[in-house]
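Working notes, structure below.
The complex is shown incomplete by one protein chain, all other protein chains being positioned as in the whole.
And now, chain A:
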Amino acid sequence: MIKHLLSAADLDAQHATLVLDTAAELANLSSREVKKLPTLRGRTVVNLFYEDSTRTRISFEAAAKRLSADVINFSAKGSSVSKGESLKDTALTLQAMGADAVVVRHPASGAPHRLAQWVDGSVVNAGDGTHEHPTQALLDAYTMRSRLGRLAGLHVAIVGDVLHSRVARSNVLLLTTLGAKVTVVGPPTLIPVDVGPALSPDLRVSYDLDAVLPDVDVVMMLRVQRERMNDSYFPSTREYARRYGLDAARMRRLPEHAIVMHPGPMVRGMEITPEVADSARSTIVEQVANGVSVRMAVLYLLLGGK
């Protein structure tokens, strides 16, 4: 197994499948038997969060605790870190504490890569800037596989602010590794220049959501921040919602079996309407539950589980 999980590209098909299979086993165990497994007893997992993300932090915390690891939450917001302690100094502190794994969320792209050079333990990227969020992609893949039975050959549309989305990057990399066909959809201003060659030669780009929907098995709606409007990425939230939002009428264009995903937190009424988010196609609640199993699998495999 790899030492760090910094990018979804760190996982080849074999390792990615191993994570998903392990997550499935762990999900079974924790639903049938005791909630806690002794696997990581005596190991220390540090949650180092430079951004508020209660959902992701709690998910990692629950995952580590169910494996009996000692968990230290190192919230960088409002601590010495935000007062200017450098990432390197923080890394040296964590090193001294004997952290076996550091789960890091950071507003700067690449911060986990820097951290990995300064600590001996494993580093798990829990979202870095506008770069990647590999465990989100793993839980999304897990959710797709459990709903649709497979990943190879699926057609997944990832819709919205691809430019600023760490979820989109990780999903494109992981899904193409696992044999899915991916189309990113959004206004041209929110699709990165050269995104195809950057992420996958097979990646497709479309600016027309209605044309893509009838052909997909999965549609993943990305969060779009209203503030992007002020930077002229699009003229108004109303126009955005009209062209790229998923409402009930658009949802009817999807094949019968297709599912709707959202990495959360949602901006209801912007990229997704409440009736779509709450519909039977929506996997949004499962995604949260699956997050714990997938993160358990990642910690288990990175920290030397068999």
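In this section, a contact is a pair of C-beta atoms (placed from the backbone, for glycine too) under 8 Å apart; a residue touches a chain by one contact, two chains touch by 3 or more; residues count from 1.
Throughout what follows, contacts and distances are computed from a predicted model.
Novice: Absent chain per UniProt: "Putative ABC transport system ATP-binding protein", "3-ketoacyl-ACP reductase", "ABC transporter permease" or "Dihydroorotase"?
Specialist: Per the UniProt record, the undisplayed chain of the complex is "Dihydroorotase".
Novice: Which residue from A:169, A:223, A:281 or A:295 sits in contact with the chain not drawn here?
Specialist: Going through A:169, A:223, A:281 or A:295 one by one, A:169 is the residue touching the chain not shown.
Novice: Just name the one of A:4, A:43, A:57 or A:131 that touches the chain not displayed here.
Specialist: Looking across A:4, A:43, A:57 or A:131, the contact with the absent chain belongs to A:131.
Novice: Which of these, A:106, A:155 or A:281, touches the one chain of the complex that we don't see?
Specialist: Looking across A:106, A:155 or A:281, the contact with the absent chain belongs to A:106.
Novice: Which of these, A:38, A:149 or A:197, touches the one chain of the complex that we don't see?
Specialist: A:197
Novice: Given the full complex, what residues of chain A touch the hidden partner chain?
Specialist: 86-88, 106, 108-111, 113-114, 128-132, 166, 169, 192-195, 197-199
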